[in-house]
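Note that one protein chain is taken out, while the other chains of the complex remain in position.
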Amino acid sequence: MPELTKISQPHRFFLNMGPQHPSTHGVLRVLLEMDGEYIIEPQPVLGYGHRMQEKLAECRTCTAFMPNTARMDYAAALPYNHGYAALIERMAGIEVPPRAEYIRVITSELNRIASHLLWFGALLLDLGAFTPILYSFDDREQILDILEDITGSRLTYCYFRVGGVSKDIDDKFVERTRAFIKRLRQRFDIFEKLVTGNVIFINRVKGVGIIDADMCRRYGATGPVARGSGIPYDVRKNQPYSVYSEFDFDIPVGENGDSLDRYMVRMREMEQSLRIIEQALDKLPEGPYRGKIPKKIKLPAGDCCFSVEAARGELTYYLVGDGSDVPYRLKIRVPSYSNLSVLPELCRGMLLSDLVAAMGSLDLVIPEIDR
Amino acid sequence: MAEEKRNMLRIHSYAGELRERNERGTPGNLVEQDPGPIVRLQLAEKILDVCRANSLWPMTFGLACCAIEMMCMGMARFDIARYGSEVFRPSPRQSDLMIVAGTVNKKMAPAVMTLYEQMPSPKYVIAMGNCAISGGPFAVKENYNVIEGIDKLIPVDVYVPGCPPRPEGLIEGILKLQEKITGVRHPFPQRKVSDAPN
Partner (left out) sequence: MHRTESFAQSLRKLSLELQEVDFAQRGYHAEILLTADTLRDFARLMLEAEYFLVFMSAVHMSPAIELVYQFAQFNSQSRILGRLFLDADGVVPTISDIFQGSNWHEREVKDFFGIVFQDHPNLEPLILPEGSEDLKPLLKEEDKLKSCQEVSWQPAEAEGENEAAEPSGSEKS
């Protein structure tokens, strides 16, 4: 890379990667200070998708806020539902029956696979390949059909309730899920041949956007971003919640922390999610699908937090209650917020086309950052 | 304080001016006064309308959750390409349909206006999802940031309700837009696949 200080001034300019851009995955604006083709400093500008979620949480009862949790990260909405429902259950001391916990795990993992398939298609669309998104959306539609039968929605689920889930799963669901698992395992071959072994793809992501473990810790990056850098941190293993401690699954970890490692981590995570779903379907217990809840859920005075592993990293809800059923303050710590904050340090001195690959590998969903 | 917050949300918009112009009945000095083509031929207009309706190129303007359903509509299962919207153009200068999919808030509103101004006429707007129609789940008393419906900013042709609407719903919206442009639901003669009515 040439010495940037010696290049004369006329090559310096500001490039606006606007709120409307095919590669920003939503309404992110990145102000790029450029020197020719090299980026001096990218400055993300947020706020184009701010929808006052934390304020709305203070104005609604705790159970009425559930649909909002799904609208934050719409690609993987069920872990958000899960975190919020489990937080209210922890505060109010409500028991969840085991069948409901298993159903929660199965549907959350299906949603995680759907989110990773969406990310896969979108990343490759940014890099210029139009075919893989068609294949991944086909598999995603299968998952959406399975989940639509029991939840009623395709995208922004409001399926979990405080105390369990809102509708039980039947044999048809179990049958379709098993058939889907078999099908997806075969489809991974297509993804391997089409993309992972593709020399053009590898040249575009190998060695691009290297995040080391120290940077992850200073910025608080979690999820596949941290796992790609060699940190084996997964909330499902570190602080097991729900019934995750009963399943046997691995945490894929990368070595170098470049975009290719983050890609491989997410592809392996899809396989691990399939393992979890299989084990959960085998062990699914009988029983009620929703526990007993009081007519009006009273949140005690005090604060409480709950962390789940969302598709993009660690999601933490922090709620301060005041004795009524309306939260006093809800803070939602979203994973993409911390993942995006590494961008200024990560992309200094990078080529513009590498910025697109690096941002795609971070897997951002902007409305969850803006909340 | 709620009143002050409401006032902050009012933004100078085309739709308001259009309404005022219609009420006043006088042209006034407005930014855009499109006189239309100089020579009008009825048959040529009809043919051009059919061509336009069958080749609506949307602009990629996904803002929030509805964007994913819009992407699903463009993919293999629901496939908007069979209705003519073959490609989603990222540049507003190359598109003639703006599908506003998602919530528009106060920070985003000037960008929406700039994009709308950049589109060449004739241009059409579909408001997709409850947020674009009326603010959706965010049109509440404590709202300080969300524009309650993009028809406060730009004139809208078709409203597609849902949160988010199914891709089939959005395809129906595009078919309704074709009907609005040409007057007929399927402007191009369709080969009858079955005996079911069209």
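Labels A and B are assigned to the chains in the order they are written; within every chain, residues are numbered from 1.
Heads up, the rule we're going with is that a contact is a pair of C-beta atoms (placed from the backbone, for glycine too) under 8 Å apart; a residue touches a chain by one contact, two chains touch by 3 or more.
Since this is a predicted model, take the numbers as computed values, not measurements.
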Touching residue (missing chain; options A:128, A:152, A:302 or A:349): A:302
Given A:219, A:244, A:263 or A:289, the one touching the chain that is not displayed: A:219
In subunit B, positions touching the absent partner: 1, 5, 8, 106-107, 144-145
Residues of subunit A in contact with the chain not shown: 46-47, 50, 52, 54-55, 58, 87, 90, 216-222, 226, 231-233, 238-239, 300-307, 314, 316, 318, 320-323, 328-329, 331, 333, 337-338, 341, 345, 370-371
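We take it that only the chains that are shown with their structure count from here on.
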Complex interface listing, subunit A residues touching subunit B: 18-22, 26-27, 47-52, 55-56, 59, 67-68, 71, 74-75, 118, 133-134, 137-138, 141, 154-156, 367
Complex contact set, residues of subunit B against subunit A: 59-65, 67-69, 71-72, 75-77, 88, 90, 92, 102-103, 105, 107-108, 111, 115, 137-138, 140-146, 163-164, 166
